[in-house]
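Sending over a structure as structure tokens; questions will come in a sec.
Note that one protein chain is taken out, while the other chains of the complex remain in position.
Lettered A and B in written order, each chain numbered from 1.
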Amino acid sequence: MTDFTLILGGARSGKSRLAEARIQALPGHQAPVYLATAQAFDAEMAERIAHHRAQRADAGWRTVEAPLALSDALGAQPPDAPVLIDCLTLWLSNQMLAGADLPAQVDALEHAILARAAPVVAVANEVGLGIVPDNALARRFRDAAGRLNQRLAARAGRVILVTAGLPLALKGGL
Amino acid sequence: MTDFTLILGGARSGKSRLAEARIQALPGHQAPVYLATAQAFDAEMAERIAHHRAQRADAGWRTVEAPLALSDALGAQPPDAPVLIDCLTLWLSNQMLAGADLPAQVDALEHAILARAAPVVAVANEVGLGIVPDNALARRFRDAAGRLNQRLAARAGRVILVTAGLPLALKGGL
Partner (left out) sequence: MTDFTLILGGARSGKSRLAEARIQALPGHQAPVYLATAQAFDAEMAERIAHHRAQRADAGWRTVEAPLALSDALGAQPPDAPVLIDCLTLWLSNQMLAGADLPAQVDALEHAILARAAPVVAVANEVGLGIVPDNALARRFRDAAGRLNQRLAARAGRVILVTAGLPLALKGGL
């Protein structure tokens, strides 16, 4: 059974930092793989991506960009390598913008995660705790993100909610 | 004293499913009553309502629609029947759109819940954890929803926050 941890949190909650720290604390593994789903659409996004990369600089990570083909990328990594997926919610957004078959993509993602032999830590955003968005696309995205989080949380051995950098165990302890 | 449980969560957090499961796990009660507050204003809402109904299909629930007259509907159910209210936040939105006397309506709702002999489980949305909304109506709604949640949480024996389908006890344990 895959050692799968899901890290949930809001924007700038410290969820990525916690996820990286958990991977780095693993004993005796291969170099960890960082599966990046972010795409730089503009300067703001490029800056955000660069900021994240700077945070893991010199820490020995191998970065693989997988804005859409995340399942394939998961399958292509060395079996012993722990993998961090950052983040599922951006991947979902990319899939929706690309007009993908969402149920099929989510099925494939779940299978690819559960097929890993080494630990997987995935980061996802909680986006459903504000006012109902005005536009229908944002509402569909919000619903899809919530459903994806529920589904993967049901499969994960540990689920952690991060607030202001502080972890709270929702499932399986810290 | 009424056995009253308040289930809080964001959009697509799994809060309704948890609420239904709690009602169905009750021993030796009458058929449960589902007090639905949703109104279908358009195709998207109609689809959402149908989705919720499909989720409780064949599970023995009696559904009563109460988008506005929720207090009356609570008083009209058999005393031994457990009741699920899904959800309080939509009911509040309906009241505001109808121009109702909100303090009087909230008083009546609280009294109607606390007058029940059989267990009551109520679902409500957390809507205050995003950026301040641009328009004043959304801000008023957000404030009213937060105040309603605080007030009913103070009266409930158990309050549970649901994230990605996972419950967290805020009051009274799981």
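In the analysis below, contacts are C-beta pairs under 8 Å (C-beta built on N, C-alpha and C of every residue); 3 or more make two chains touch, one makes a residue touch a chain.
Small disclaimer: the values here were computed from a predicted structure and weren't measured.
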Who touches the missing chain here, B:1, B:25, B:43 or B:136? B:136
Of B:49, B:81 or B:170, the residue that touches the missing chain is B:170
Provide the residue numbers of chain B that touch the chain removed from this figure. 6, 8, 10, 126-132, 136, 139, 142-143, 145-147, 149-150, 152-154, 159, 161, 168, 170-171
Touch rule applied to chain A and the missing chain gives residues 9-14, 44, 126-131, 133, 138, 141-142, 163-166, 168
